[in-house]
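A single protein chain has been omitted from the complex, and every remaining protein chain is retained in its original position.
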Amino acid sequence: MVAKPGLTPALDVIDLWKSFGGVRAVQGCTFSVPPHSITGLVGPNGAGKSTAINLISGLIKPDKGIIRLNGQEIQGHSLDWTSRQGLVRTFQVAREWPALTVTENVIAAAPAERQETIWRALFARRALGRRERLLEERAAGLLERLKLTPVAHEPAGSLSGGQKRLLEFARVAMAAPKIVLLDEPLAGVNPVLAEELGRAITGLRDSGVTVVIVEHNLRFVERTCDNVIVMGAGAVIGEGTMTELRKNQQVVEAYLGQGAPHA
Amino acid sequence: MNTLLLGIGFGLVTASVLAISTVALSLQFGVTRVPNFAHGELMTVGAYAALVADRAVHNTLLAALAAIAAGCVLGVAINKLLFGPFRRRKVARLTLFVLTIAASIIIQNVVLLIFGGSTQPLPGGGGTPHHLGPFLFTTQQEVIIVLAVAIMAAIHVLLKYTYFGRAQRAVAENLPLAQASGINSAQVINRTWVLTGAMAGLAGFVLGLTTGGLYPAMGFQFLLIVFAAAILGGIGQPYGAMAGALVVGVTMEVSALYISSDYKTVVAFILLILALLLRPQGLVTARRPAAA
Partner (left out) sequence: MLQYFVSIGTLAAITALLTLGLNSRWGLGGQLDLGFYLFVALGAYVDGVLTLPAASTQPGVHYILGLNLPFVVGFLGAGIVTGLLSLAIGSVALRNLRGDYFAIVTVATTIIGYTVISQYTPLFNGYNGLYGASQPLEGVLHLGPQAYQTFYFGLCVVILAAVFVILELIRRSPFGRAVKSVREDEVAAAAFGRNPYRLRLKAYVLGGVVAGLGGSLFMHYISAFNPASWSPLETFLLYGALLVGGTANSFGAVAGAVIVLVAFPQLTQLIPAFGSNSNAGPAVQAIAIGLLIIVVLRFRPAGLLPELKTMSGQLRTRGSWNWRARRAAGSGES
């Protein structure tokens, strides 16, 4: 699905290449993500999905290729720079800050906006205090929506795996990104929690964030995503709705042995 | 040119002492992935054990054996009392590192309490220097160099041709795979510590001979030079350790020809810092980088 004419794609990936040693993890990968959509990124193991996410988010640098966020080129920059431009990503393993409380975890994910300096800590305490209260309110609201209020003041390291995944969504929402890349948010998650997370994801999209999800759970992808991109052997081998993709011979073959796309 | 060759000669002696200790450290690091800050104390304890033995029986060979034995015992003790229990509780690697620091301080100060802080000479003269080709060596120094080369050769044979050697390399390369292949990794680790302790103890004895005196901090002060050689050569890589020891030893002694010899250790530490900053995987590239 090509972006509607006149609407800048939220994310443009053009001819992305990355090799590790002699192995080509990503080769000539090209796709666009329409704004305000939930786009799924699927493919068999080894297709290069996580590498693509790592390249786009800035965790690793591409050998070749262009990545555009709302028209602005972002390839080759660091993870934190890319995040500050409005592109936030999550990880396959929950990466909470264990010794900080749940609330602190959420607040610490909000955009820094140049407030996090020693100078301001000492000389702008009143302004910082005001900002803190606003952030605390926002964080409390997000935790409420994700039903995490009971553990708001517990150290994040003591949460269960499912709670940590919910916390991740609170952090993402707090960061108010333009686009978020979710790396297998449902891995190992029970159906009830998956429901919760699905709601959180649509909630993100409804609040104006473009969502890209790397997932293996194709039923979830079918239910939630407007648009699906299929990767195989480091490149894009199909794009469209799930129905369209099921008719795509190349896609079906890529998934052979991994379960057919209608699983 | 002559002085340069002389410097290289001294460098070979230092490199010999260094090599024995560095290979020991590399073997141990290969299987534990934790730099043992108490490694210097293995040397110190070995040296003092040799001193006690030599005072008792006046026999250099028995003193060397005492050093080896003491090093073994301490190495095994560190493994069983420190690494073992904490490993089982799955503590972070940094915690183990901090524990080795604590162990280092404890052992150093126990030695201080028992033997006092003043430098104690290790008996046994070096002999007079004589020319060997372009170099100037005492008999003792020649023996040390030959000893180091012999040990390197023995280690090479051990690693390549014995079951333990291959198992050790497998565990160092890829622990889960080695375990899956049926190797008893705990046993390999235990035996590696025995070997490391033995070699480090012997290195301590030799260090005492070359420097002429023992003091409680001797191993610790040598430790960083050993780290420099190990990291330069690729920490966890025994062959790299040999190369690293050679480079560090020779550079140290040659530099002493041009700048005050008080700064020899500074030269070694600069090499260490450069190695960590520029090439943490060392000279001999492993399949896994040193930061692993």
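The first chain written gets the first letter, and so on, giving A and B; residue counts start at 1 in each chain.
One rule holds for everything that comes next: a contact is a pair of C-beta atoms (placed from the backbone, for glycine too) under 8 Å apart; a residue touches a chain by one contact, two chains touch by 3 or more.
These numbers come from a predicted model, not from an experiment.
When the missing chain is restored to the complex, the residue among A:Gly28, A:Gly76, A:Gly141 or A:Pro155 that touches it is A:Pro155.
Across B:Leu132, B:Ala186 or B:Ile273, the single residue that touches the chain missing here is B:Ile273.
The hidden chain makes contact, of the residues A:Ile66, A:Leu128 or A:Leu193, with A:Leu128. Screening A:Glu184, A:Glu222 or A:Glu239 for touch with the missing chain picks out A:Glu184. Contact between subunit A and the unshown chain involves residues 20, 25, 43-51, 54, 57, 59-60, 78-80, 83-84, 88-92, 95-101, 104, 107-109, 111-112, 115-118, 120-122, 125, 128, 131-132, 154-155, 157-158, 171, 175, 183-184, 214, 216.
The omitted chain makes contact with subunit B at the following residues, 34-35, 82, 85-86, 90-95, 97-99, 101-103, 105-106, 108-110, 112-113, 116-117, 220, 224, 227-228, 231, 260, 262-263, 265-266, 269-270, 272-273, 276-277, 280, 289, 291-292.
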